[in-house]
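First the structure, which I've put down as structure tokens, then a few questions once you've had a look.
Missing here is one protein chain; the remaining ones are kept as they sit in the complex.
Going in written order, the chains are labelled A and B, and every chain counts its residues from 1.
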Amino acid sequence: MGKAHIGMLTDKVINMNKFYSSKLAVFLFAFPALLLFTVFVIYPIFPEILISFQKNDGFRNMGYVGFKNYADVLQDKTFWRSNLNTVIIVFLSTFVGLPISLLFALVMDRQSEAMRRFFKFSSVLPAVLSVTVISQMWIAIYEPMWGLLNSILRALNLNNLALAWLSDSRTVVPSIAVAFLWQYLGLNALLFYTGIKAIPKTYYEAAMIDGAGFFRASLKITIPLLQDVTKYLLVLSILGCMSQFAHVRIMTGGGPGDISRTVVYQLYYVAFSTSDFGRGCAIAIIFVIECLLLTFVINKFVAQERIEF
Amino acid sequence: MNNKLKILVNTVMILIGISFLFPLYWMLNISFKSKSEVYDNPFGLPKQWVFNNYRDALEKFSFLRYLSNSIIYSVGTIVLTVFLGSMLAYCISRMNWKFKGLALSYISMGLIIPVQVVIIPLLIMTRNFGLRGSRMSLILPYSAFALSSCVLMLYAFFRSLPKELEEAACIDGCNVYQSYFRIVLPVIKPAISTQCVLIFMNTYNEFFLAFILGAEDKIRPLTVGLLNFFVSIGVSHWGQIGAAMIITSLPTILVYAIGNEQIENALTARVALK
Partner (left out) sequence: MIRFSKLMIVTIVFAMVISLVACAPVTTPNNAPPADTKVSTGGTGQEQKPAEKVKIKFLSLSADENRNNIRENYIKVNVEKEFPNVEVEYDLGGGGQDYANKLKAYNASGDMPDVWFSEQNLSTVVIAAGNALDLYPYVKETGFDQKFKMKELVQPDKDGKLYCVQPGADQYFTPRLWYHKDIFEQYNLEPPKTFDELVSLCETLKSKGLVPMSIVGKDGWTPNLHMVQTMIMAEDPQVAIDLVSNKTDFTNPVVKNALGRIQKLVQVGAFADGVTNIDYGPAMEMYTSGKAAMLAMFTWELGNLEKASPDTDFVPWPSASESVDPNDVIQYWGAPLSGYLASANTKNPEVAAKFAMFCAIQDALYYNIEQKAPTMLDTGVKIEEVSPLLQKNLDQFDAAKIKVPSMWAATFNAKMSAEFATENSKLLTGQYSPDDYIKAINPVWAENFD
């Protein structure tokens, strides 16, 4: 390595540092976005914290009550039930939905080009359509008397299994979770697929020589190399499911009774339906804390060395 | 044995793949059915094709006005979010400043704050800023909420870009602004178009904020304009609901069909660039 080369390199580094360190540039690049975000997303949390210590019916403040709202929320069975439902939805979408997406992506990789094009287009369609459309469709599928699911079950002579899916306390939450995970199944699969496509073919060639089949090749090569994508999807899927609201709202309205409420739905119900804003805001704050903790945990356990290839 | 398993897996996957097209079939199907047929024959092909549903659905609301509002919101949100978001993402990934890690965590907090929680302060603010009744009253919050995922994704992109790009520009005597707008932005075009498509889908389909903040008829987007169809009391004409769903979904399907390739290219590019 010649001296001149080294000199040029340091020159460059110094230059680039100056280039990247201009205070004015940092301000101009970062401030507008941070301002917008703070004003419309973060700032509104503060009045919410204030209200969570009040007796407030959404129309007026009727005095401060200390931690009473928080105590009430934590003693409320429905609140814990809603937490459980949220966990069920998160669990099903993450640990059942994501593996299916992965499998789907692996199979997609082996299809002919025409099939692949078809899958690529179709798989994202549910995610593109509005939640209203998808939820209404699932209502029609789950309908106990003429719904698609029960019609199929009856045709297969499985009359015992033909339940009132969205009205039965045993099946309602998983049923909603299925609708939800199905909507994003294809999108996740496509994300996995793009990850697979980026893996150099040479890895497989080596495996082929060793005589590994589809499953072994996938297990030994593809999946380990997909860590990065997997982590990204895991975080997105968990956080996305945590604030699940729209599907529940449209499909069951939290019913029957309070059985299928998620945390955000419970928040909405308490704040708006029962006009108890103080308690609703307390739920909101608890929820935000839960999410922060969860993000913390995910980062702790999932964050690993990224694999370079 | 292995072969049989493979066939089974393939069949199941193809079935799932077809199921993704089912909503399209379902909407089209019921949109051509009469009021009572939807109940008697919900999933089979219409026995008697009814074309009036579309006309009737269109008659019940000013489709064009709501559509143009929806498009204004989507485009406005895309422009604002992508412009501000990409600058912040670039700033966090490239520039040297003390709080960049902090800024990234800060902006990602947006992913966990449900909009239901902050609706009332938002409403008060839009009024105090004098935005009430203007389209900005929706575009600004939409952009703010879209920023988080936009910044996170573009940040990952910028990180994977080789620094040589700007070095070359720097040597040519560009300042940081020029190099950003002339050199860097064009390179990440695929990522930006992906964001555009994603933001479009979200904004176009958004309901809750639009319902509360878009009170006046002239600024109402399609989702809220269509409310009458999706509420239960007195409305049971599924044929018309189906027609309305098709009409409102068309723009998203179109945008997706056009942006489809772009998204995939961007995603692939991103993974490949690492």
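Everything below uses one rule, namely that a residue touches a chain if its C-beta (ideal position, glycine included) is under 8 Å from a C-beta of that chain, and two chains touch if they have at least 3 such contacts.
Source: prediction; values computed, not measured.
J.: Which listed residue (B:127, B:163 or B:182) would be found touching the missing chain in the intact complex?
T.: Considering all chains, including the one not shown, the answer is B:127.
J.: Touching the absent chain in the whole complex: find that residue among A:32, A:174 or A:256.
T.: A:256
J.: Of the residues listed, A:53, A:70, A:104 or A:165, which one is in contact with the missing chain?
T.: Of these options, the touching residue for the absent chain is A:165.
J.: Which residue numbers on subunit A touch the omitted chain?
T.: With respect to the unshown chain, the touching residues of subunit A are 38-39, 42-43, 45-47, 57-60, 139, 143-145, 164-169, 252-253, 255-259, 269, 272-276, 292.
J.: Please identify, in ascending order, the residues of subunit B that touch the omitted chain?
T.: Those residues of subunit B that touch the unshown chain are 35-36, 39-40, 99, 101-102, 105-106, 119-120, 123-125, 127-129, 132, 211-212, 215-217, 224, 227-228, 231-237.
Rule of thumb we're sticking to: only the chains that are shown with their structure count from here on.
J.: Quick one: report the Å distance separating subunit A from subunit B, using the average Cα coordinate of each chain.
T.: So the centroids are 15 Å from each other.
J.: Give the list of subunit A residues in touch with subunit B in this complex.
T.: 12, 15-17, 19-23, 25-26, 28-30, 32-34, 36-37, 39-48, 58, 100, 103-104, 107-108, 118-134, 136-137, 140, 143, 146-148, 151, 182, 185-186, 190-191, 194-195, 197-198, 213-215, 228-229, 232, 239, 242-243, 245-246, 264, 267-268, 271, 281, 284, 287-288, 291-292, 295, 306, 308
J.: Can you tell me which positions in subunit B touch subunit A when the two form their complex?
T.: It comes out as residues 2, 6, 9-10, 13, 16-24, 26-27, 39-40, 42-43, 80, 84-85, 87-88, 90-92, 94-97, 103, 106-114, 116-118, 120-122, 125, 140-141, 143-145, 147-148, 151, 156, 163, 166-167, 170-171, 176-177, 179-180, 201, 204-205, 207, 223, 230, 241, 245, 248-249, 252-253, 256-257, 260, 263-264, 267-268, 270-272, 274.
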